[in-house]
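The complex appears here without one of its protein chains, the remainder shown in place.
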Amino acid sequence: MSSKKVRGNPNLRRGVGSKTTDSDKIMEDPPAGDWLALRSDQLLEWIDNSVYNVAEFTGMREVVDRITRPIFNFAQRLSPHPLHFGIMCCAIEMGQASAPDHDIDRLGLVYRSSPRQCDVLIVNGPVCEKLRPKLKTLYEQMPEPKWVIAMGECAISGGPYWDSYSVVAGADTFMPVDVYIPGCPVRPEALMHGFLTLQKKIRAKEPGMFLRR
Amino acid sequence: MAEMWISMGPQHPMTHGLWTLKVKVDGETIVDADPELGYLHRSVEKMGERRKYFMNTTLTDRLCYASSTTWTHCYTHTVEELMEVEVPVRAQYIRTIMLELQRLASHLMWAGAYMPDLGHITGALYFWRDRELFLNLLELPSGSRLLYNFIRIGGVKRDLPNGFEEKTERILKLFEQRLDEYSDLFENSKIFRMRTDDVGKFTAEQAKNFGITGPNLRGCGTKFDLRKHDTYEIYEEIDWDISTREAGPGYSDCFSRYMVRIDEMKESVRIIRDCFKKMPAGATLASRIPVRAHGEAFRRTEDSRGEAMMYVVGDGSDRPYRWKIKSPMFTTMSACPHYLKGYKLADIPAIMGSIDICIGETDK
Partner (left out) sequence: MNIDEFMQQLSSSKGVSNISKIRKNTVKLDLTKEESLDFFVSIKSEFEHCSLISAIDNQPDFELVYHFSCMNQSIVVDDSNCAVMLEAHIYLKREAPSVDSIANIWFGADWHEREAFDLMGIYFIGHPDLRRVLLPEGFAGHPLRKDYVYEIHEEEW
């Protein structure tokens, strides 16, 4: 029982890497005892926490998780939705992989243009200083669970642009990366292999989905 | 109605690559626009100053991911002028074949990207399928699918492989049939014409002032092509014509810019066939290639998107002192407020797609 934690910290629900800013502190809880000032989002959060704690301590969460885990995992694994986002050369090969010759869509890939509908972010080119905040925003806009694929040398380590003044040395310097696909540029076959590797990773990890924080 | 600014990009299906277009709209009508670049600025010019002359072909390959051979050729051509290297005749023919194959692949890539902009996803699949034919063809001599590093200073990496001519001829024959299919699919399609006719107009005078070159200028009816007007390699010995189109007297629209590229593909097929006919035997790499260079050289070549220019200054060492790249898209995009004004918001993908944007070369 001691390993199970009671969670009530709203910051834990944020994306990876984000920090509490000053503007968050201004929006803190109302003074204790002031029930009239309780806002609806705080009420929802209170209910959320209560349900979570009850489910966690009675063992319900684990039971439901064990039942739903393979089902959710099956669905996640076989239909990754990557973001339709091209940076450089590898983006062309990403497009070519969807073309009739390679037809990567048979792995269940559906490219979506809105990050809100995606769960895989393919970083397919060098990340420059000007692009980095935008890419991070895109990553944080994606709903959990999400994965990142670093496609090509530029996204892995800076690649041919290792001595540039404006290229970041790899995407993993500012966001977590799950799969690295080497190549300059990556061939469509290699991208396919990368997605198969990601499927293996999702299967091995099997994250629980019920009341997940 | 109140005017407001809308920001499109850098992640937007309309932007072919990474750039932001801020448009000021009055209702649905575009009043003003402000393109913003720099999301892909990799500082190629500065990096080139730290590398030796022959190393820079790696960087020029990655300048434009859709037509890497033309950019490497522009660089090697400039450096050959700087170093006073004589390229063997056979190497010039092989270069011309590679350049035209690359132009075909680049135009097909453009068409494949343009069709989804107009909502025609099936069109994209057709063009991507045909591009694969030319990628396979380019892979035979160079060994790579996208970035070839085939053209070297003083010639080409190696001779064409056995059976390349027959295979090319087979693919060209197939491609010509496909081009006829496209004219049925797109030129005669009422929906395609409605999206492209009389949209994104600019006149030839404006285009010259804006710095618009290449197929976009030839779409205005101006007969100007650097392959004829500042000729290089063996283009003057080859039998071909400059293809021009115009939407009306002296101006272009999206459809004429589409058609001029289709015509250029036909001309490219003609050039490749003629090259194979006239190609002599001989060496493919110059016997004497210096490492150091002194002086300055400026050359311009006809890229698939317009005039690619390079200006190289050497100070006597084995690395360039200054290396300036001029991308045709850089100036073309700077003028986009002028040719977007007055059209509807939904016309933006049709207009910006039709000028064939490549951000890799634009941001350098």
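When the chains are written out, they are named A and B in that same order, and each has its own residue count from 1.
To be clear about the criterion, a residue touches a chain if its C-beta (ideal position, glycine included) is under 8 Å from a C-beta of that chain, and two chains touch if they have at least 3 such contacts.
It should be emphasised that the depicted structure is a prediction, and the values quoted were computed from it without experimental measurement.
When the missing chain is restored to the complex, the residue among B:117, B:253, B:303 or B:363 that touches it is B:363. Within the whole complex, the absent chain has one touching residue among B:129, B:193 or B:228, and that is B:228.
Considering the full assembly, B:210 is the residue among B:53, B:75, B:210 or B:240 that touches the omitted chain. With the whole complex as reference, residues 129-130, 162-163, 165-166, 169 of subunit A touch the missing chain. In the full complex, subunit B touches the omitted chain through residues 37-38, 41, 43, 45-46, 50-52, 55, 205, 208-213, 222, 224, 226, 228-231, 298, 300, 307, 309, 311, 313, 321-322, 324, 326, 330-331, 334-335, 338, 363-364.
Please note the rule applied: only the chains that are shown with their structure count from here on.
Computed centre separation for the pair subunit A/subunit B is 36 angstrom, with centres defined by C-alpha atoms. Note for the complex: subunit B touches subunit A at residues 10-13, 16-18, 38-43, 46-47, 50, 58-59, 62, 65-66, 109, 112-113, 125, 128-129, 131-132, 135, 145-147, 360.
Listed in rising order, the residues of subunit A touching subunit B in the complex are 83-89, 91-93, 95-96, 98-101, 113, 115, 125-126, 128, 130-131, 134, 138, 160-161, 163-167, 184-185, 187.
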